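For this depiction, one protein chain was excluded, whereas all remaining protein chains were kept in their positions.
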């Protein structure tokens, strides 16, 4: 899809549901809104690849709040904002004892975007992002700020919208459009990693999103490796509504059988994350270490949940598209035993790296959609003025 | 005041006393210079609110040196510099053993602004900022740098000019101009906070500044909560010179009585700050902890220095304007007992947050005044070219 085609399909004046909104989770967005983000990302990538600058801000800052370092998503946010002309300012923040109103106001005064990544605490992380977002809206209503910055969840305890919409757009680009994903079999399965403590945002966000587009989703995880209550039920309901299917199986082998897309993901079980949140609230650091140690010991039972060449052979024609949100734990490269073998990693490296490369464009597209009443007109102006990014 | 009016009152060619200067403390500045900064800030805010970009630098960096994290002032500095087109670069620095000449030169090569926040050490902090500023001037004189960056005190042991000029401009915006502050009663009083170790920069800077504009200033602090020697005398002298008044009382109640503006501030007594500076120079960390502990224990005696609804009732018509430099310690929100109750905080939130929102504009105005021989012409060019900030 060239950028003209992508631009023409963007919402025009009064059709843009994201205008003035924030993005906290994909299940707050309509299908049309999600598709607009994906199309906007696609147009932005094509524009930049053609040396056309989509800079729409002459000045302005994009505030970045990450509790834990996540250099991939941090770079994606920085790059996407820079593409539009916004300057990244990192703001340290502490979850506990902070004054939400002041944090939100300080970050808002001259910001056009506030990106928050906070995934460590079950429920609390999402609530924190929501409260910042509410406080920013309050500040605008009260005239404290003249213009509302866009508030973006860059990874919480429950969803990671930038990651999952990038996945969606990458699949779309490989299969000729989001509409072509209908009926495709996708396997989302737990995979072993020596870390083992990752959040539920990616698996939950992905299941919730892909089931909305008519895909045949097969989900596999070891016994006890539960998502948040309700996550599976939502995926099932989405599948029914979209005319797709959702099936839970108990091994990676079953999930991979005949799949056209496979997504190995590592996550920690909900019960562990809930317990860790409690211990953290009680400042019991040593017990958190113990809890994590026990999880890792327990996980060794599932060391065979690894994507091997033999496992890939079971997929459709032996050549399913392999997705991963990165960083990935690769056997013999980053650890002794990980989510996939070095062979599988090497054979799929180009796809894996290309997929992650869409994140900055998804972020930039979201900002344009949230800030422009008429995104189609904004994109057309960008294309027509044809300002060179590099002279 | 719209931006045209504010711009017309700015100094023109050869009238601008800040041109080529630095800003270390407000008492080095004339009243006219301070008013120009306030007017410049006002014009910049109006321009940005009208989507007009005041970007005057095509490239250039603004160096940021903060010893302690102060996310409010850091964001203000970053935002204000970004508004003019400068890119923030954070520079780590250590006070002890550093080579001032090299620090200053490294920071100067391509910088248009150097912002320094160093407030922990009585006398030493100010001297450090002064030495950086002198060394930068020396580098220009010797041809090491082609253009002198503006050196700005973002908070020292003795003054915080950005904060206090923002306070002044905010009061002016609420009372219809700086000239209308004459004769207004303002209460500056110590308030209890569980931290208790804050610097003297805000109370001293504020007393020194507001007494210059004919205000009726009432100051209250618990016994022993002394400012630097000479601070009170200077405020008294300023009041005499400006036709205002200065009174010291011994309770918050007396200070608040009939006040039109109230400013609760927490600070540590001079004797404590002096002692801590000594211990720090001697690397006696554990004794610093002990000293701070004793201060906090002692401060509990003054736990009733809290702005309550009843206290606010004593002010003029029960509705004085409440100012605070933020972050503020709020009872039941950030701590068990703080500078003000949650009710007072909630009722005044819009003012409190709006005031802090002026800081980026004050910083940007200072930079334009320090870098432009003819600020009026510079602002007129900005207004006339009317470049859109967001397209």
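Order of writing sets the chain letters: A and B. Residues in each chain are counted from 1.
As a working rule, a residue touches a chain if its C-beta (ideal position, glycine included) is under 8 Å from a C-beta of that chain, and two chains touch if they have at least 3 such contacts.
All figures in this text were calculated on a predicted structure; none of them were measured in a lab.
Chemist: Just one of B:33, B:74, B:112 or B:260 touches the chain that is missing; which is it?
Modeler: B:112
Chemist: For the chain left off this view, which of A:15, A:82, A:120 or A:254 is in contact with it?
Modeler: Only one of A:15, A:82, A:120 or A:254 touches the chain omitted from view, namely A:82.
Chemist: What is the set of subunit B residues that contact the non-displayed chain in the whole complex?
Modeler: Touch with the absent chain occurs at residues 56-61, 63, 87, 89, 91-93, 97-99, 101-102, 105-107, 109-112, 139, 142-146, 371, 378, 381.
Chemist: Go through subunit A and note every residue touching the omitted chain.
Modeler: 48-49, 53, 55, 69, 71-72, 75-76, 78-80, 82-85, 87-88, 326-328, 330, 333-335, 349-350, 353-354, 356-357, 360, 387-391
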